[in-house]
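Here the complex is missing a single protein chain, while all its other protein chains stay put.
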Amino acid sequence: MTGSWTLSPDRCFSAEVSQRACARELYALVKDAPIISPHGHVDPALLADPAASFGTPTDLFIIPDHYVFRMLYSQGIALEGLGIPTRDGTPVEQDHRRIWQRFADHFYLFSGTPTGLWLADELTSVFGVTEKLSGANAQAVYDHIASRLAQRAFTPRALLARFKIDQLCTTDAATSRLDQHRAMSAEDLGSRIRPTFRPDAVVNLDTPGWLEHTNRLSEVSGIDVKDYRSFIQALEARRATFKELGATATDHAVVTPFTERLSEHDADKFYQRALRGSLQADDAHRFTGHMMLELARMSTEDGLVMQLHAGSCRNHNPVIFERFGPDMGADIPLQTEWTQNLRPLLEQSGNDPRFRLILFTLDETAYSRELAPIAGHYPSVFLGPPWWFLDSVNAMHRFLESAVETAGLYNLAGFNDDTRAFCSIPARHDMWRRVSCNWLAGKVVLGLIDQEDAGQMAMECAYGLAQRAYRLE
Amino acid sequence: MTGSWTLSPDRCFSAEVSQRACARELYALVKDAPIISPHGHVDPALLADPAASFGTPTDLFIIPDHYVFRMLYSQGIALEGLGIPTRDGTPVEQDHRRIWQRFADHFYLFSGTPTGLWLADELTSVFGVTEKLSGANAQAVYDHIASRLAQRAFTPRALLARFKIDQLCTTDAATSRLDQHRAMSAEDLGSRIRPTFRPDAVVNLDTPGWLEHTNRLSEVSGIDVKDYRSFIQALEARRATFKELGATATDHAVVTPFTERLSEHDADKFYQRALRGSLQADDAHRFTGHMMLELARMSTEDGLVMQLHAGSCRNHNPVIFERFGPDMGADIPLQTEWTQNLRPLLEQSGNDPRFRLILFTLDETAYSRELAPIAGHYPSVFLGPPWWFLDSVNAMHRFLESAVETAGLYNLAGFNDDTRAFCSIPARHDMWRRVSCNWLAGKVVLGLIDQEDAGQMAMECAYGLAQRAYRLE
Partner (left out) sequence: MTGSWTLSPDRCFSAEVSQRACARELYALVKDAPIISPHGHVDPALLADPAASFGTPTDLFIIPDHYVFRMLYSQGIALEGLGIPTRDGTPVEQDHRRIWQRFADHFYLFSGTPTGLWLADELTSVFGVTEKLSGANAQAVYDHIASRLAQRAFTPRALLARFKIDQLCTTDAATSRLDQHRAMSAEDLGSRIRPTFRPDAVVNLDTPGWLEHTNRLSEVSGIDVKDYRSFIQALEARRATFKELGATATDHAVVTPFTERLSEHDADKFYQRALRGSLQADDAHRFTGHMMLELARMSTEDGLVMQLHAGSCRNHNPVIFERFGPDMGADIPLQTEWTQNLRPLLEQSGNDPRFRLILFTLDETAYSRELAPIAGHYPSVFLGPPWWFLDSVNAMHRFLESAVETAGLYNLAGFNDDTRAFCSIPARHDMWRRVSCNWLAGKVVLGLIDQEDAGQMAMECAYGLAQRAYRLE
């Protein structure tokens, strides 16, 4: 390769000269700050095993990344042709070079998308690719990346150091044995790589395979989960274990943030029905609403920060779900109501200084209307950064514009990358740092924030807010 | 007239010098490209009859354009005084010069609106008016336009050529005999002026006059529509005829994009009730939801691109509706839910490579939340351009900002003007070209898109996306 594919050092900065100058200054303060990654989906096995590797370029960039292959699918490229494993036995493309070629042929589809920017940043900054990826150079770029991946400097652990990742929180099922986290705990990595407690599969009674997950919960907790009360005990036991292994937070995915207190009798009634496989229409929905209150109570008591991700209609495309399973880029957001739904939870725990709740939405209309006013009043509530489809240059900017005037900056939870693509972590944090510095610079040149405050706020965005919100200090 | 009313050659371009320079370059690539107008409401009679004319300036600019007279009405000017025909026999102003004077007296009301820009562009670029319209020069401007309209160079056909309209799709009732399209087919105009199949009046069982429309469907199709099955046959027959006359698309207006599969038995039951005039509460709503699935099936089979315009509460003002009828500027948008509503339709047809669905919304919150994620996953789905109230400089910009990061540019359906005002077509396309070029230039100067991609994307916005989405290649 003899090209010169470089990203602008001023990317994400306004072209207006005074704003750009100010953005550069602010960015200089934060660009080399270590990364706090308090929420994401990196596989802990990558880091627990010193010998772990990323596989082929296709293994690294395409097959596990639904951000990438859903865009290709939307333009008519079959997932089978991209090597995405099927669960119904349909054969898929095995030739990773062919898959890579298809990806490169359609690389223009990512123009103007955050995925396009992350990919460009990874390819150039992490792997030293010097020509813009295209159908013509696809195989040469493949060779180049493959040769890098074979080097010791490109193992996950080596990149963890190179990326200056200070804290990395993974997301782990409530039923996980946490073996890798236990192993890392034995090394000095335990204070940097932490688990996060995610009990969705045992909390949402209509999860496919719920009974198996529940049986596994009994096994791993040593508590025989046979009714609502023992279920609660098992969750509490597991939380304690997660905490011992460094967890500072829990995570919960819900379709709506509905919360409602059930009597213990009713909670047990729904739970028994689930155990008997005879759930009725609204049971799972109401039980989840009740569990949000219980999980908030537990968080108040044990101090684990509660994260709530609401509003994704999972597996919207049943054709894809049946063949390929979940997480295939077919989760579509829903309108989300927060004000009424969260009221019971906030009445119970919202004023308690021990409790901390971080909210994530895919419905950005809620920022100015509901979430910023809630975070700007309740001492327990923090706004999570733009999530998923909103984790992009424009949507980050809109988030800051919509949320900060009402919530103030200090009720935000900073940034998290939420990614399973380990190598994209620096690119994602860098984009946030650039966008937040440029946004602050915009306020400075508008005369709305002074330089002193802006510098402080840039550090907070890059580092401080996440560190404090997630109790990672 | 001795004034100098000119529009800025840089209108819609950022004042920031580097962005403006880039926007100019991109615009230079597309400004003279022919116009693809794949969806609109121009009366085919204007073009089928070589002798057709536009009438007076008031006939051209005011009486048929609800964008214009609804704004005047909102400021207290009676529609009767604007010559809008009544259906209850109330007399209206007949003096077109007086109407024009009223319009000119209130021309300032359009300042900052897209209608204001289109009017200014038409008056200056098409008609050569050189003084900003005002109460003082109203009659002189009227004379000027009237003299132009009397010239052969200002007939609809002459302007079709001058405007470089390569493709113009009209919107035609399922029951239309398409006589004008048939006549144009006999000339070489048939490959440029195409009909679009719009069956709302026979599909929505609660349409005023539904039975008459249905009887007309029997007549024109030659199929005796007497039950659900024959209704489907008649629709299929008509689609075939539309296709023969060049149609590549259908169009459907619905209050909500609700879709639901009924059994054939239930579909027929509702249909029979409509025939007997004994519709029950939810029948029409559910029947329409079912028909969306049937129409998607037909589109999959015959390849006509399906357009869905959802979320307008038609004829919101009953006082106006009773006196003046529909399309009086009193249609008000509604919140629109897409994710759940479209699911049955997308499950049925969304993965089929033969199917193509273009979605239009008046609820722009759906862009980032629902529509871009849907278009960014399903191979069949494309996002229509900003529709109606959103067809404006700001709203176009917001659309691009909200949709492209998630959907990518190539899942958009380009631009369409949706207008019945023939002379506004170039002004509308020009506004879109300017806004999209300026938006792309903004990405270039932010370092997010490179120059090469931006040039390609500008051509796509102006031309390619619409051409491909509507199968007009």
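For clarity, chains are labelled A and B in written order, and residue numbers in each chain start from 1.
Throughout what follows, a residue touches a chain if its C-beta (ideal position, glycine included) is under 8 Å from a C-beta of that chain, and two chains touch if they have at least 3 such contacts.
Fair warning: this is a prediction, and the values are worked out from it, not measured in the lab.
Asker: So which of A:224, A:301 or A:405 would be touching the chain we can't see?
Answerer: Per the contact definition at the top, the residue touching the missing chain is A:405.
Asker: One chain isn't shown here. Among A:181, A:213 or A:443, which residue touches it?
Answerer: A:443
Asker: Which of these touches the unseen chain: A:8, A:75, A:90 or A:340?
Answerer: Candidates A:8, A:75, A:90 or A:340; residue touching the omitted chain: A:340.
Asker: Using the document's definition of touch, tell me which of B:7, B:52, B:237 or B:459 contacts the absent chain.
Answerer: B:7
Asker: In the full complex, which bits of subunit B touch the chain not displayed? Write them out.
Answerer: Against the missing chain, subunit B presents residues 7-8, 10-16, 70-71, 73-76, 108-114, 117, 132, 313, 316-320, 329-335, 362-365, 389-390, 392-395, 398.
Asker: Need a quick check: the contact residues on subunit A for the chain that isn't drawn.
Answerer: 16, 18-19, 335, 337, 339-340, 343, 346-347, 350-351, 353, 365, 368-370, 372-379, 381, 401-402, 404-411, 443, 445-450, 453, 456-457
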